[in-house]
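Some notes on the structure that comes next.
A protein chain is absent from this complex, but the other protein chains hold their places.
Showing chain A:
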Amino acid sequence: MTLWLYLHFPSLQLDALFRQPDVGIKPLIIVDEKRNEVVQLSQLAIDEGIRVGMGLGSASSLCSELKVLPYQQQVESRLLKRIAHWLYSVTADIALYPPNGLLLRVSNMLTLHQNLNSYWQHLAQHLNRLALSYHYATGYSPYAARMLARQRLDHICADQHYLQQKIAEQPLICADLEPKVINHLAKVGVHCFDDLLSLSLPALSKRFNIEVVNYIGRLTGQLQHPVNFYIPPEHFEQYLELYYEVSNLQYLEKPLLKLYQLLDRYLRLKDKLAAEVLLVLHQRDSDDLSFSVTAAQGEYRADKWKQLTQLSLESIKLNAPVIAITLKVTRTLNKYAQRVDLFKGSQGSLSSSELVSILSAKLGKDKIKGLQIAHDDRPEVANQLTAPFSVQAKILKSELLRPSLLLPTPVPPTEAIQIVSCPERVVTGWWDDHPVVRDYFIGRSETGRWLWLFKDKNQQWFIHGMFS
């Protein structure tokens, strides 16, 4: 059976707000407007006696200096994606359970780790960097893991018997069922999972409706539970909401550094460099202000990016206070790995095709050429430019003495030239639209330049190349 791990983030919106720890801050609560109850609250608010589930009225009567934010589900969903993206470097199969849960498939990852504990240690270490509060539990089905994590089991274990027992202990209220269905079950005296689990699926389907059967079937792993796994986008984009509004650009330094540190880590994991980033400052009641910062060489270090950004910030004027920042990488480069040769010292290690792709990305494909020899006696036809690496070297041989540089179009000579060779007659091309009747000579000009010239059938002289 597959082992699953569920991560439940009870206060995602609260944890993700940017807060400066040293400033004396007010107690903060996040209130669900629809239900008018406190859903998330900071430690200071707990100290004041406020609890989850209280109404806004009773909360504000307990504390006079209360900061209240509305609960926004889409903010949490966005943050959840960010966490999934973050964890993707450590674990492969992640499913999103918006607004505040992540389901991870553990079994496949265990082949890479010694045991479940080392896997969890590795994962938790990575997750703790985000400094979020979370609850977790394992289970042999997605529903089991989810239910136990939401019940704050906070225990990692693969013991089937123990998990079974834990599930059986839980009250039915925490099941992922409609309140109506739970009510209905309570009326017939079913309060605990144990009551349902002791029955077989056919027996359940006789007594209860299809929803309950499906749920229990999936919980116990008897029915298939399809899971959509998260596939990370190939780019870096981070959104950071500020705890307070910033109208002085200098105060953006710290939140920016936080974003750049994430970028730093992202790039380091991918072994890439960012060449250009786009910063969007979301202003209150005003249009977003966006500007890009570039590093010609490519850079990944957070402090360097901060430095570069400060330079650009100097020329920027805010229309309204900033409430949030988005950082997006618009161009990345491959890091030039340094290959160190014992005798020759460090060497770049880019393959030739990588080099060509870099060059053609910036200059354009038609600017990078390779060489080819066509089997033709006309020099301008024989010496061709093609796409790089498109020809085989073995078949291209030539024994003729030819100038190293051919002029794109032959030009009449402007100085006295002494002919030093016998003529080489080229009469060909009568079958296509480019007939050639020429006598080629090697000449040496008065200044000592070695030229390749020809006399055409009208007895006119042209320079066609240089033996440079």
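The working rule: a residue touches a chain if its C-beta (ideal position, glycine included) is under 8 Å from a C-beta of that chain, and two chains touch if they have at least 3 such contacts; residues count from 1.
As a convention for this text, contacts and distances are computed from a predicted model.
With the options "Acyl-CoA dehydrogenase protein", "Beta-ketoacyl synthase-like protein", "Simple sugar transport system permease protein" or "Recombinase RecA" in hand, the undepicted chain maps to the protein name "Recombinase RecA" (source: UniProt).
Summary of contacts with the chain left out: across A:110, A:323, A:356 or A:419, the touching residue is A:356.
Taking the complete complex into account, A:368 is the one of A:110, A:257 or A:368 that touches the chain left out. Taking the complete complex into account, residues 336, 338-339, 341, 344-352, 354-356, 358-359, 362-363, 367-373, 379, 382-385, 388-389, 391-393, 396-408, 420-421, 442, 444-445, 447-451, 465-468 of chain A touch the chain not shown.
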